[in-house]
Structure formats: structure tokens, C-alpha cells
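Note that this complex is displayed minus one protein chain, with the remaining chains in position.
Letters are used for the chains, namely A, B and C, taken in the order the chains are written, and counting of residues starts over at 1 for each.
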Amino acid sequence: MRMTNRNRIKAGCFFTGLLLLLGGGICAFGNTVAISGAEIHTMDGRIWETGTILITDGKIVAVGRDVSVPEDAEIIEAGGHILYPGFIASSGLFAPGASENFESFSPDASAADRFDFYGDYIRFVRRGVTSAFVSMPADRIIPGKGVVVRLGSRGNLSSLLKEGAALNINLGREAVLPPMTDIFPAPVSIENPLVPSIKQFPSSSLGGFWLLAELFRPDPFTGELARYYQNAANSLKESLEAGLPLIVRCREAAEIRMAIRLARSVGMPLVLQGAEDVEEWIEILKENDIPVIAETDVTPNGQGHSRDFGEKEDRWSMTENIPVLIRQGIRVAIVPMDEDGLPDLFWITQYFRRYGIDAEELIRTITLNPAKIFGLEGRIGSLSPGKDADILFFKREAGAVLPVLKKVMSQGLIVYEE
Amino acid sequence: MTRWPNLAARLLSAWFVLAGICAVAWGAEDTFVIKGAKIFTSGKQGVLTDAVLLIENGRFGKVIQNETGLSVPVKDYSGKTIMPGIVDAHSFVSAYYRLLENTDVITSDLVAGIVFDPSGPEAKHALESGITTVNLVPRSENLVGGISSILKLDRESRSLSFMKKQAFLKISFNGEAIRSDREPTSLMGAEHLLSRKLESMGVESGRNREGIFPQKGLRSLLKGDLLPIIAASDMAEINTAIRFLEKWRMHGILVGGEEACHLSLVLKEKGIPVLMSPILSAYPDRLVVNAARLVREGVTAAFVSHMPEADPLSLRISAMMLCHHGISQEEALKTITCNPARILGISDSVGSIEEGKDADFIVMEGDPLDLGSPIVAVYVNGKAVFTKGN
Amino acid sequence: MRRRFLYPRLLAFFCSALLFFPLLCQAQAIAVKAKKIYTVSAGIIENGIILIEDGIIQDVSAGPEVPWNVEVIDHGQKIIVPGMVEAHVARGYDVANETNALTPFVTVLDNIDTSHDTFALALKDGVTVLHVMPGNNTILGGKGAVVKTVGLVVEDMLLIPESGMKISVSGTPSQTRMGVSAQLRRYFSETKEYIAEQKQNAREEEKMVSTPGSFRSPERVKYESVADLLKGRYKAYVYCQGPSDVVRAHNLSETFGYRSVYLLGPECYKAADFIAEKKLDVMLDPEFVYFERDPLTEEVNKIDVAAVFHRKGIEFAILSDPDRAHTRSLSYQGMKAMSSGMSLDEALKAVTIIPARMLGADNLIGSLEKGKLACFSVLNGDPFKLSTNVEYVYIEGKLVYERAKDEELQKLLEKKIIE
Partner (left out) sequence: MRRKLIRMLRGRSLFFAIFLCLFGSISSAQGPVVIEAGTVLVGDGRVMKDVFIVIRDGKILSIGKGLPQGVALDTLDFSDKIITPGFIAANACMDVVKQKSEEGKEVTPGMNLLYAIDPRAEDFDKAWRSGVTSVYLAPGNRNIFSGTGTILKTTGGTLQDMLVRNQVHLKMVLGREPAEGNSYPSGRDPFHLRNRRPENRMGAVFIIRYTLSGLQNKQSVPEEDLTPEERMFRLVLQGKVPLRINARSYMDIRTAFRLMEEFGFRWILEDGVDAYRYLDELASNDIPVIYGPVYKSRGREDFNRDDDRYLSRTPVLLAERGIRFAFQNNDESPISSFREEAIYAVRLGLSRENALQALTLDAARILGVADRMGSVAAGKDADLLAFDGDPFEPSSTLSGVFIDGKHYDPNK
């Protein structure tokens, strides 16, 4: 069993390397680019009114007002532009109409197996979303690991930024009563009559909580699950040892409590997703520095958002939680509730300015905060030396409420230009 | 080695100091005196008229004649009545749809408490109608639903206030547990399935175990750490339940028990208490008579509300109906306060207004068994968790 | 039920095959003479003669001395090409797949319907060998078989009984790629465990096999076939719908160490670089043309898949699909391949020796040279011309099709003339 797992890891690395190679093939090696005269918002606090960014081999070398530009450098004159780091979509399936018909307990499944690296994601890139966390579906209790990818556009291949970036767990009502599989252990015959196949699990959050509590004990339990899901159990153990962040999708107080208990019991970084009832837990989140991936139902097509009243009459829509969380200083990453809204990340974040939140802070919820959540702050999420040059060129235009995206640079290459 | 004792002593003293501080801190909050009210202690003292009740650190103190010379806040409830907080010994409150795990018929590992949502609207509703302690049980659709937990209904959502986290094992010989599309499809099948499972507990282990669950609950049932609470309503089911308890030499509790009165002699001699369904929930005509008979013939009986299947108010209504069938008011009151507490084995802390018990009580306008008298305030551990108006 | 008799049945195949060889082909040797012989291996031979004995080619050359007792069949001005080979056919039976997603234990042998028109049509077209496979809708579809296109019972047609395992990594309507690959990984690693266990208690294994009709344990049934795959007894034939599937499938086969042949969907042209780099065995979807809509500017671009692969210098096998008019027959597919830039020689290779190599049967079929089975068709013109017809088809030296005696065809033609 260990053997096969090592194989899998090896395979994973191979896969990653391969795709990086394919992706990197197109990124500009050896040349130096300088973007000058732009207003630079490096999301780690600094804002340069007019500054220069120096880029070599698709990585940022220097940022500042007076950066010495080598003479062989290609200069991009960006006067009047506002530079932001590339946006990060913190959650999304990127598989239209994907209904998972698979075991409810499959931590060995990886989103890298589903994501189409040859796909054309220009509709995201042209709206500034240069990288995304490909998450796992919500209809299983442990659907598996998500990956962070850099969305390739026209002509260049998407590439893996991080395989196994986080482990998705669903405590919400979506994971209860999952669709059934009919995988029979063996063909039917008279000496081997039909045995019912692996039954999906759980049918209630009672069972789900129990399962998780059992699984996250030092020795995952024996029994039928162990028999059927030996690999799964091992791979879960591995990802626990690797200390992946747990992204727990939950809604109600009981579920949030469970999530926190869970993360404490295994001492792993926790990220809440959804979490409508979070307002009772803000102190705890603050104490333990637990970030939240906040799903909002704000959509750019006019009708704004709708309050949903769940079983609690005093339930808030998450949309109204977000400003509270941000003011309380909790790290928030904003994503739209339905995936079609993903290209409009910028618009959606700016919506929250009506609650009197600083625009800079809102941009951070789709750049640096996600980067930190997925442990990629060393590569993406801000404009500082050493990071990949995923840069968005905005421009303020007369009559437009929000600045307009003009160019998108990914790894030092202009991948989209209006 | 010699340093240990005095170290321990130091620790101890430190702890005392801390405790003292805390006590003071609390004392400021929930030490007070109640005067002027008519108090139905469903305990030895019976009914007290305009007595002064001292409550310190969230517990009932002694009953005194007048509050003069006490430097504690006084709450004047003159004209009101006070009864102990209602104990609901079988409830799905605020976790109904989470308490049924369909994956297996015997799911004895599941602990009901962890899915309870104290800030839910049902919990609020229950509290506002006087229920301060609930025994949260798994649903009756499974043969063995899981382990119930007893908890206080204070609207504290950050941490659950358990009285007992693992209280009883819920077994159901009820009609609900018998379905035509899976085992068991019959009552005898249900009993057989459960007995075989219990027999096989010792033998099987590791890989050749059937089913997803390791069934810790059944193991501790065999060890006697857990007592069964068996759902059985009609004669056949109650018979089966009794035979099952005999066969495995266990003490247990019956819940439902609409026809239990016909076996009251047996129940009495075996000392099996019965948790009766609330009277509003089914045919009243038969149920009231049966319930009254059960109480009259001296079986330890209590009313439960299978919230949210029945309204929390139905507890008081059931007790009231008993009065109409010749049960004294005190007896009737006991079926929702101290009897359930005794059955659940928590009567040393809740269930009646006696010195040293938790200060869980309800303040009402008029008579406790008169629905016309609305609830003014509900106290849990001496804290007012609900006050009428705000 | 039938699974139990698999082993005896396999033995039966071999025996019967041995039995049938002499019956199938004439006892005495023959020599077939024609104007042009396309031996795919050794170029074109003008006025060549093929010497055949017991269905095996003895010699192919221009004017060898023919022994006195050999009957010479002179086809005059006709042209001989090797019998075509179609390396993946999901036809020749009623139902293509089990409902169950993981059925490696089934074999297409139990399913083949010898009277299915697939074989007749293929024969008319000059296709002499088909690789019949389960369909694309299941993850582990089962085992296929390489058959000739004539025979009354499966045993006659059989060339290779268990020729490969059908795998589909692209997901079924109800399952996404992720679930599929996770399930495959699980199945394979469980099978590895199983193999290890088998090694430990090998002895009673043999006993179980030897006792005929012994009840087989579910484990055996479940893992045997995949174990054979992992032991390398046959290749996997992997259906890849999209380009990333190819990468994924290759990754999987690297991980678990089995050889595989890839059945590419049209969109896979995007992965051409990868395929060229890794030198994978690939077969193209019958649909050579792929239309895709640009997500940004919603215009439609047309891609000639075969051309792309040809430009990248990738050798591939061509498949046909009679359900669609424009991909009906293999020869027609060959013409299309030529239209997208391949030379006649390459196109011919793509339907003969390359698929034969993929099937691991290039020592038997795929070209006309000494020692191979005498499977070839006689044309009235150069191959891959619209005017060209298949006049005769020989399989193992036996004349199995004759255009003049094809009643259906004749009727058809008459009808045409009348109308």
C-alpha cells in the first residue's frame, strides 16, 4: 500500500513537472521587461504613485520609484495605469455540469485529475483572474484535494501552481444523502449472489461528524470502510502528515463547531467556507486566526443579492457577514456563490464598498488573502520582488465607476490586451 | 519527593483562590432572593406560599422566612407562581433532520449531542415554554439510533452545556424502525437482528466485522455503561422490549408506551419506567385513560415531547389532562419535572426546587397547569435566559 | 455463470484453432499472380507472385519459379494489397457495455455475434482483421479479441483470444474524470496487493485452477484480468476524449507499469506535442475534422486532426465508424487521410502494418512477406481511389469473398442501373 502511494506521489510530481514544462515552454526566458510610470498597488501595504516594476524570466526583480532599468530591457510605458497583482479565484469546479458519482470518502481523489489543462480560459483571464483554486464538489463529505492552477489563456497551457493545495471537507447539508453508486464487488452468480454495493455515507450530519471524528483519530478505524477504502485512508493520513489546510464547507453553528473541533484535534490549519452562522464565532476565529472563504450571492447583473432565511429566522446572508468579518480583521477571501460569477471577481468585491470598506482591503480579499490561505504568498498575490509577474493593468476612464482592465500579464507575458 | 505535598497544597490553595474569585464574580451575577411567589417545589416541601427563596451561585439555597439582613438583590414575584424547569426526557429539539443516519440499521456509535444547535429557533421555542433540560435522542427510524445526550437549554452556542454527554442508547422496536425495503421487515426480525449483533460483539473483530460502524455503543451496552431507552408503543412491541431486557438482563426505559398500562403489573415488578408520548400527539381519548391508569398503578412515568414532532406546550397540556382524570395536581406536575429527572438519573441536580439543586425554574402568571397563565421568565442556573417582553 | 468456464474455453479455442487451420485453407499450395503487389514491408512488386502453402506466405517476389504441383491463380491486371486491419472496433455484438462501471472480468468473446453485418461489411471493404473491443462507456470495460472477418463460430474467427483490456479515462455521463482516475488507481493498487497475495499462496491457486468448474472466489474474479494486464499479458486500450486525458492516462500507465494504446477523441490534437514527445501508440477517432468555437470571439475554427498529427510526424492507426456516412469504411477513411496530406504509402501503412504492430500481431498480419498469414485483397485499381473496388479477398490463402458472386452487391448495382 505504501508502495502504491509513493507511486502516486511520484506520478503527481512527474505530472506537475510535465505540465510546468509545457506551461513554461511559452513563458519568456532570458528577456527583461520594465513597466514604468504606473501607479502600483503592491498588495502588501505599499502604494507607489508612479513606480517601476522590473521583470526577468517572468519573475518580478524590483519594484519602486527609482529602479535602475538595464538598457537592454524592453520598456512597457504604463503611464496612467493602475497595476494590481493577478486575481485569485478561491473556489471553483471548472468542470461544467460535473456531478460526482463517487465514494463519499475519497481523499485520494485530486482535482488535477479533472481540470483540463489544455482548456482555453481566456474569459477568466481577460477579467483579471489569472489563477484559481480548483476545488472539489460539495456533494461528498470528503471529496478530495483541490489544486491551485495558473489559468492559461489563448495559446499557452494552464499549469499547476500547487498540487494538493488543500483538502476539501463538506459538513453542510449538501454532503448528506449523496447520490448512490452501484459498484458491485463481483459479478453475480449462483455461488456468489448479488451483494449490495458500497453504500454512500453518510445520510445525516450526525453520521458525518462521527465519520470525521473517527477518521481524524491517530489510528483510522477498521471495519468495512477500511476494507473498501484502504488507499483512501492511507492517503488521508498522508495529507494529514503533510499538514494540508482543511477547507471545510459548513453553514450552521453546529457544523462550524464541529469544524473547529476537528481542526483542533488534528492540529491542522482550518479554512471555513460558506459559514452563514459565523457571527457567533467571530471571537474564536480571531483568536485562532482562521480565515474564511466567503461565498456571496452578489451578481453583476443588477438584481443585487437576496437575503436567504434558513431555518433560523435571524440568519444572515453571508453577503452581510462579509463586511463584519473584514472589519473584525478576519482574513476573508471572497468568491461568488455560483461559478458563472467568477470572471466578475473585481466587480463583486467592489460591491462591498457600499458598506464602507476600503477598496484596497477588498482587492486584498482576492489577491493576497487567498494566496496566504493556499500557502502561495511566496509566488502570487502581491507585487513584490521574487514573485511571478502576474500583473493587471487597470485604467481609470471618464464615466466608468470602476477602473477598466486594459492588459493582463501572466509570468511576464502580455496574455491579453484590449 | 517531600516537595510534592506542599506543591500540591500550593496548587490547591491557588485553585481555591481562583474558585473564590470566580464565585465572587458569579455571585455578583446570580445570587439573589425571590419573594412573594407561590412555589411548586415538586419535592418534599410540596407547595410553599409566599416563602423567600435564596439562590446563590446558580443553585437553590435554603428557604427562609424574610430577606431582611441579606445584602443580595431581591426579585419580587408576588402574585406569580414558580415551578421547577421542565425536564424533557425524549426530544429531537433543534437537530431533528440531523438525528437520523440511514446508512445502517444499527448505528450505535453516533452521539446525538454533537449535532445540537443551541441557537436554533426550536431550542428558543422550547426554552420559552419552560423546558430547561432535554435528553436529546437519535430518531426512532433506526433499530439502534445511537447514544443520547442530556443537556441544559441555555442559549450559549459557543460550547454545549452537557449534563451527560453519553446518557442512554436509543433502541427502537417501533413501527418506524420496521421498513419493507430493508432488514428488518418485521418485529421479530428486528429483535433477532439486534440480539445476533449483540451476540457477535464478543466474537467478531477487525476485518470480518460487518457494516461500517465499530458499534462501540453496543459494547458499552453489554458492559452496562449505557442503559437502553427503548421506543415501543403497542402491546407486541412492549412485550418484545420487556423480553429483550429480560433476555440480556438489563434495566431499561420504555418510551412511547401508549398501551403500556395493560402491562403495568409487569412493568412495576420489573421496575421499568415509561416515558409517555405527549397526549396531543395521537388519539387523546385512549391515551389519556391509559396514561392516567399507568400513573395510578404506580409505574414511574413521565411525559415527553418528541419535539419538534409535538409542540413543547404539549407537556404541560398532558399533565393538565391527567388532572382531569383524577390525578392530583402535584402528581401531575411531577410527571414533567421530577419523574423524568429521576428516570434520567439526574434528579440530584434538576427536577425539583430543593436546596443544592441547579436553579432552573419557571415564573408564571398563574397556575402552572393552566395554559391561561403565560410564562413570565425562565431561569437556567440562576440566569434569566428568557424574560417576557424582551 | 459463464465466467467459471473461461479457462477450459480458452484451451478449447487453441485446440479448435489448430484443428481448423488445415480445414480452412486448401491442403495444397497455391500461387496468386497479379500486376502490382503492395507489400507494405518491401515496397511495390510489379507482376509479382505470392506463393502460399497452408495459408502461410512462402514467398513474395517478381517471377519466382512456381513448383509444378502448385495451382496458379492469375489475377492479370489486378492489384493486390494486404488485408486491412482495424485496431479498435466497438461493433459486432448487440450491447457494447455492462451497466456496471468496473467490469474487467467480462470478455467480448462471450458477446461476439458472428452473423453481425460488421464482419460482412468489413470483408467487402477488404478488411481481414478486426480488433473487437467493449465500448467506451465503462471505466474498465473488459477484454477484447482480435478476429478475422470470416467464420461461422467465434472459434473460427479467432486470431488472438484475449488481446487487450479496454479502459476509458474520460468519464461516463454520470462520472467525471476525477472519480474515474481515482477509481482506476484504487483498482490497480488493490490488484497489486492481490498479486502479492497470490505469490504467497501460489500452490493452492494452481489447485483451484486445475479443478474444473470450481467455484471461484469474488476476489479472483474481480482482480484476475487486471492482474494479467499489470503482469503485461496484454495491452490496455485507453479511450481518451480530451487532451488532458492522454497525459493522465499515460501518467497512470507509467505509475502501474502496463503498456497502453490510446484511442484519441478529436479534441486530442491539442496534446500532439506530448504524444510526439512520448512516442505513444495512438489511433485517431474516425472523425478527422474538429470544429471548436472560440470562447472570446465566438467564431468557429476548423481543425484537420489527421493533418496535425501527420505534420508532427506521429504514426497513427485509422479507424472507421459505419454509423456515420462520411466515416463509413476504412478505405474511405484512407482516402480522407490522403486528402489531409498523407501519401498513399503512409495511408496504406496506417490501415495495415501500424495497427498490426499495435495489436502485437505484426508477425502474422499487416504486410505481405514470408511467414505471415496470406490475408490480402485483390483490387481492380490502385488503393484509396473512389473507382477502385475490392474484387477478391483471401484470408489465410482461402478465397473468402468474390465481388462477382456477391448477390447483395449485384442486386444493388442492378437496381442502380434500372433507376
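The rule we apply is simple: contacts are C-beta pairs under 8 Å (C-beta built on N, C-alpha and C of every residue); 3 or more make two chains touch, one makes a residue touch a chain.
What you see is a predicted model; the values in this text were computed from it and never measured.
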Omitted-chain contact residue, chosen from B:66, B:161, B:185 or B:328: B:185
Residue of B:236, B:371 or B:384 touching the missing chain in the full complex: B:236
Residue in contact with the excluded chain [from B:99, B:137 or B:263]: B:263
Where the missing chain touches chain B, by residue: 175, 178, 180-189, 191-193, 196, 199, 234-236, 239-240, 243-244, 259, 262-263, 266, 286
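Everything that follows uses one rule, which is that only the chains that are shown with their structure count from here on.
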By number of C-beta contact pairs, the top two chains: A-C
Length of the line joining the C-alpha centres of chain A and chain C, rounded to whole Å: 44
Sites on chain A touched by chain B in the complex: 177, 199-207, 209-210, 213-214, 221-227, 252-254, 257-258, 277, 280-281, 284, 311-313
Residue numbers on chain C that touch chain A, as the complex places them: 1, 3-4, 99-103, 105-106, 174-183, 185-186, 188-190, 192-193, 215, 217-219, 221-222, 242-244, 247-248, 251-252, 254-256, 267, 270-271, 273-274, 294-296
Chain A-facing residues of chain B, complex: 95, 97-103, 107, 109-112, 114-121, 138, 146, 157-158, 160, 206-207, 209-214
